[in-house]
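Shown here: the complex without one of its protein chains, the others still in place.
Entry: chain A
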Amino acid sequence: MHPIVKLVAQRLALGALLLLAASALIFGLTEALPGDAAQAILGQAATAESLANLREEMGLNRPALTRYFEWLGGILTGDMGVALTNKLDIATSVASRMSNTLFLAFWAALISVPLAILLGLIAVRYQNRWPDKAISGVTLASISLPEFMIAYILIFFFAVKLFWAPSFANISPSMDLLDKLHAIALPVAVLVMVVLAHMMRMTRAAILNVMQSAYIETAELKGLTGFQVIARHAFPNAIAPIVNVVMINMAYLVVGVVVVEVVFAYPGMGQYLVDAVVKRDVPVVLACGVIFAAVYILLNIFADVVSILTNPRLRHPK
């Protein structure tokens, strides 16, 4: 077996164990939160009687371990169960929420990753001159602002003043692609601004690091232009750290955008998870938690594999 295939198989198996551990941890922590779903649903309107009735109906009176293993048994057979709070099928809800989240993340990544790398390359080419300083300045400024602040600023100018884009991302499955893209224009812009700096700075730093090497000097001596040196010789050797940072940001785009979802009322996974935690809807929290953990694990495996493939010393180990 090719060592890479073996490695991926190993990592996937480890990932599965990790997921199991994560689900146990999430379950334990949710259980440890004060109150339960019945109390959270009834809230200020709870009476001893209605609480007892609701607990009975939701099966919350049974021991925690029983409920955990029932859930585990369900998920291993592909059944995520139904939400405690509104009795809706979790798989259906997650599918629509997850596709929204991935849609937003996809477009944000499609714009931000190439842009960040391009800006990083330009910054290296013009290191310490005005393009470098301008790029760093603008991206660092945008990462330093809290994301809701960027969102409010964009809403104020582009939705309320100019009417170019809607102020909240009202998307539904029946819309065509262009309408959807118009609807998510502002949240995508915010996300791009938030993730750009991290990736761009890493690209710049990784390439500059490589630029100190002797072979870069050789490339320069043989007469290549500045951009050719960077693109052909420096960038390929800087891919590993860049991919790692890109993957961290991709993971963030999938699992960490709840603030942007709230501000733009975007029906993604983050808001769904937060609502479920507030209402102590354990099966939903578990489903979301496990999916988020899986996203992290898969992206990490991907980043590792790419690092190995781009590094001949790791690709052909002795």
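Convention: a contact is a pair of C-beta atoms (placed from the backbone, for glycine too) under 8 Å apart; a residue touches a chain by one contact, two chains touch by 3 or more; residues count from 1.
The criterion applied here is as follows: contacts and distances are computed from a predicted model.
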Among "Cation-transporting P-type ATPase", "NADH-quinone oxidoreductase subunit C", "Nickel-binding periplasmic protein" or "TldD/PmbA family protein", the UniProt name of the subunit that does not appear here: "Nickel-binding periplasmic protein"
Residue among A:127, A:170 or A:307 that touches the chain left out of view: A:170
Hidden-chain contact residue, picked from the options A:132, A:281 or A:304: A:281
Among A:31, A:57, A:79 or A:217, residue touching the chain not depicted: A:57
Contact footprint on chain A, counting only the chain that is left out: 33-35, 38-50, 53-54, 56-57, 83, 85-88, 93, 96-97, 152, 155-156, 159-160, 163, 166-168, 170, 172, 262-265, 267, 271-272, 275-276, 278-279, 281, 284
